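The structure is given below, and queries will be raised subsequently.
Apart from one protein chain that is not included, each protein chain of the complex appears where it belongs.
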């Protein structure tokens, strides 16, 4: 399909501007001197509204999406995104609000509804996680991680600690080490045990005095809950290392465990995972960060606080705060959707969501185990990880082949080649909103793929064949990058 | 694709009702006795919101639409439907308004905005058509026709005329004779001349004293403007027959001719054609009716009138009115979109729309004439009619084959086998919003089809092959109708 | 903003291809003397300006009154998923599915809609929708007239007065005999029936919200070879005896309650269902299930020989565009509600109405009018003209109901109060307190 730029026709217009109501002389005066002007207009498309609508409507049809089918992308929690939250985020009273309004004198009183969304979301998240305080500012999960690590740094700086290492288990999301590094720490990787989780004795070996913090997710990326977590936390705290919880996998344990109770000091949540807000083709997300009491004073400003009379205000008077990490209050529109989602589910619904996320995953686990190797085939939580190692060895069919075969069967593939601790991994997270009949259809598709691997591997090497394009030359794309259409 | 009923799982829910806030006893008391109750619940689907969204999202992808491509369905004016009008019709202050509000005492003052939409739309349509008064009540074109014929009946009844015939040219839309019949008239068909239009001398032959009215569209369904219209009108009026204008084709002449100036007494417009409101897969439309002064008193109640102080009110005091033809004020939401569309285009834009609708059609005409038979190959207006007669005779390729071949080429087919005055007709109306490159692509597709008719007719007999289903057994469908899924 | 994409250069190229010198020349067939003398239309506006204007107009409407107005049109909640589906361009920018292969989305949806309506009404078949409940009623009456070849329509006065007026308007030129009477009691029906009666027209729940068993009425009509047309509220049908069970020949009604916004009177949806026997007399579009040459299931418009584009003046109706998108919306609504949800919703409406009635009757000067079961609407008698009471209540931000005096001159003090699932206990309290204060 040609690009919108290639559809351009000189002189075509897609939109009219408001009628010119001020004297013409002011328009004439907008001509900047050559010194300040660009030499020629930017070559943006010249297209009609119809051109635009058709182009993007037709483009959109080339996407798989949760609204079209099962999207079991592990650790991404591609659950259903309720439609009503979309409408609510667009309420003019919310979507039209300038973020600086509450920063004007008495302006806070003019934004009580918006501040209320933020404040009440914090209240809900505190109860969900057991944390003592939250900031809604981080704009994605990795942004939350970075914020969390900055809090760790601030904590140690405040105490005069000289600690330069962040420990990260080998099964961690790539964002964990990257966030720690971006915040100026050295990253040391801790191996998992053959049980699939990090064990206290291994952990102890790595826990030097230099360790500022430990980043974990629990359940981890192989979907296993680490039962030694409290022991690990105690060990860390004994060395004044802080324990960071990567909330990407929180959808597994709501109502069954709170990160604070597990000993975590800092947690980030992914509202676009656990709280049902849409992923938008890769964002916007929202990655609020919660902390235990001793870290509250370091949270980013502004904080939302409540006055005696019940009104809310922005508190900037936080001398130990790490400062601004977002221009305002985070991805407010996303927060609002998550807030509406939590109100709809209530405590009961959130717990039920986790229960059924786990139920769905374990159902897939036992059904898939009939034809697939599952390195840790035991009760798991939100996701289960398969390995295609045997298929590679026996039939030359790779994980990528399996993934592409699933596309032809009508499913979005799971996360592949992650976590790194499992070779040829397929990380499957069905989420609670996927109905049984789809799980069964998925199992059937996987069974057929297992058979095809044996009997007709070529069909998998050639997959997908049902898509607008076949497998793309990604190596070539990276070698000679074409990332901008030449003029 | 299975139906939503077949996706049903006993006990599954798609929605929660509001919390029960009144005493439980009132719910218990809702159990009706057997006398009043249905014997078992209606077997509606039991599905989740996700099931519903996926089902209808996936269903939708099986539709062609203006948002996806060129839809040159003759006489349907499938022009672009601007997106902003969709938003405006959903403004809570409009979409949430109860229609009885202005019928309460002083209630009119509580609906001035909505009444304003209706009133101002009438004002605009009056200027567009030259008519003296309008009613926005008719809910579709054919409904407007019926209303118009009822007005004709009321006029003659009031004058004591005994007239029972409505004349309809042979090229008329099927709705014309059907509307006349439904209103109790006898329909007599008047043949067109070899010029493609109804001529005064032929007309005179049919114009008996029994003729109550004449229904015409101008330009007619072969896309030709009838230059004798004024003469025809004078003849009709001399016999006290009323001239009815089928506004389906108004998109051809805005700013170049007003039905009132042509001698018409009654006009219906299709807002879902000319005024850019979407067709909705077959409705809702809107078919407002305008009349000359002498017919105003017969218009349906209520009428929207303006008081001295500028406020608007509903006037029910119309003793000669034909009465209610809609429960309220027509398809208000559609009217609102048309109003917004007209405000956006202004007088200039409406004229420009007609100019370019005609430009596009004539461009197609001359380009298509190279490979296709065009019975009336001369300056036409909004649509041009091709004939595949030669293709049928020479190659056994029918109009239907051509239509289905166009589907495989990525176009919605034109209207086929209509008008009846042209054999194997293909009636093409590109509208003004279709860009030149698409017209050229359409011509190219038609040229290829002409070639295929000669060289590979089988490929056209087998078309379409790019669609979710191939040609359907319509005969079987009508012979043994399955119009409801069995339980 | 116009939506014409043509550039100057393109226009010139096209004119040249056509062989004319200007767009003006393309209108040479319109005689100069017929050209418009005026074109006094406003200047074009940008989208932003139009939006501003419409927003300002919307602000003039008191849409946020607490709404106890019903009278056939109700303030129900429509789940966001309904509109999310309707906003898909694939549905709303398509036309009538003439070309089945590229219209399977609309066609299957309509087939499903027909199925839902048939199941809800207990009838065998449904069409793809009429404009609204009133026009559906007219079409039903015409069907009966055509089928029975008789001329009298016997109409119960508890049929929505709007529909009664519409029937009169539409039949003004048709030499039919419309008789209105209170047919609630079977004795009265028996008296009114004769062998000229083409159809008996009844409503359930009736205009006053009362729920009836009309089985006996239907039997009586059938005995006289008259057809029975029932207007029913499709939400009430989740719990009430169906037209099918009661023996109706044709069921019609207003589908607005199935997730369509009030929208100041439209677009709504007339549903229409009938028996297998009468299927080929049904007006309007019908989608049918069939197969393609490979035996693959697909859908197409069917029984088209009834329709105007084939049969012209002999067609069963003149209808062309119907309310297709509204029908899809209603289907999405019914799917979301589902089998049990529709029942629960109907019951919640009943319960809240019953609660409201109790609260209102607790006001000393307010009198009960009807006994017996009722759906989500009921009559009460006020000590003053209901129109006046309504006017005073509106000043309090409450539209307390519909004053029946407007349609029933003998009921000046009667107020028709509708209570949907959207009305909270608190709001019902305000209604009762407010009314007590103004009486």
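In this document, chain identifiers A, B and C correspond to the written order of the chains, with residue numbering beginning at 1 in each.
The definition used in the following text is that a contact is a pair of C-beta atoms (placed from the backbone, for glycine too) under 8 Å apart; a residue touches a chain by one contact, two chains touch by 3 or more.
Bear in mind the structure is a predicted one, so any value in this text is a computation, not a measurement.
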{"item": "Omitted chain's touching partners, listed by label", "value": "A, B, C"}
{"item": "Options A:204, A:230, A:423 or A:454, residue touching the unrepresented chain", "value": "A:230"}
{"item": "Contact residue for the chain not shown (choose from C:13, C:53, C:87 or C:388)", "value": "C:87"}
{"item": "Footprint left on subunit B by the chain that the document does not show", "value": "9-12, 15-19, 47-51, 53, 57, 82-84, 86-87"}
{"item": "Those residues of subunit C which, in the complete complex, touch the missing chain", "value": "47-48, 51, 77, 79-80, 84, 87-89, 421-422"}
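Here, only the chains that are shown with their structure count from here on.
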{"item": "Intercentroid distance (Cα basis), subunit C paired with subunit B, Å", "value": "19"}
{"item": "Centre-of-Cα separation between subunit C and subunit A, whole angstrom", "value": "45"}
{"item": "Geometric centre distance via CA averages, subunit B-subunit A, whole Å", "value": "47"}
{"item": "Contacts with 2+ other chains: residues of subunit B", "value": "12, 49, 51, 53, 57, 61, 66-68, 80, 82, 344, 433-436"}
{"item": "Subunit C, residues touching no fewer than two other chains", "value": "1, 3-6, 10, 43-47, 49, 79, 81, 83-84, 89"}
